[in-house]
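The complex appears here without one of its protein chains, the remainder shown in place.
Right after this comes chain A.
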Amino acid sequence: MAEPAEITQLLSRVALRDRAAFKALYDRTSAKLFGVTLRILSNRTEAEDALQEVFIKVWQRAEGYRPDAASPMTWLITIARNHAIDKVRARRSGHTDIEEAFDLADSGMNPEQSAINTDDGNRIDDCMKSLKPDRAEAVRRVYVEGESYNELADRLAVPLNTVRTWLRRSLLALRECLEA
């Protein structure tokens, strides 16, 4: 059995409250997810606490996993990243990121319809090449390290507003390219 199919099956058994499957899922995926929490939190104790929280969420949310919307590892890593990033934002009081009131009500956006595509991976690689190298590097670094706008601005010694403007423009350009 291919590995994603195996993890998908384990997740569906976890949704049925199968604790043996939960253990098997942990054995298969905890190293990768610990790699995620450790990279973002840069502290073993906090990363270990985060790993516990992540697997508790996995147990609670497994029912909501939809194989047609994301690969199982993408789904698991998304839970781990979001948890670790929320923790790091809460911790670094001097480095809270930009806060604003989003007007997200009644989005009216056209739903993004594209299904999982096998060339999705190649597409992002191509689209990243269409960005200036330093901006592509910043996008990837923000994602992987969980860096905030403040940290990015400090590191690049660029005013916060400037960094934010070009990063947001990079995201819009990236989106246009990914959809093309």
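Throughout what follows, contacts are C-beta pairs under 8 Å (C-beta built on N, C-alpha and C of every residue); 3 or more make two chains touch, one makes a residue touch a chain; residues count from 1.
One rule holds in what follows: contacts and distances are computed from a predicted model.
When the unshown chain is looked up in UniProt, the name that turns up among "Sulfate adenylyltransferase subunit 2", "Integral membrane protein", "ATP-binding protein" or "Anti-sigma-K factor RskA" is "Anti-sigma-K factor RskA". Where chain A meets the chain that is not shown, the touching residues are 12-13, 15-20, 23, 26, 30-36, 38-40, 44, 48, 51-52, 55-56, 59, 63, 69-71, 73-74, 77-78, 81-82, 85-86, 89-90, 96-104, 107-114, 116, 120-121, 123-125, 139-140, 142-144, 146-149, 161, 164-165, 167-168, 171-172, 174-175, 178.
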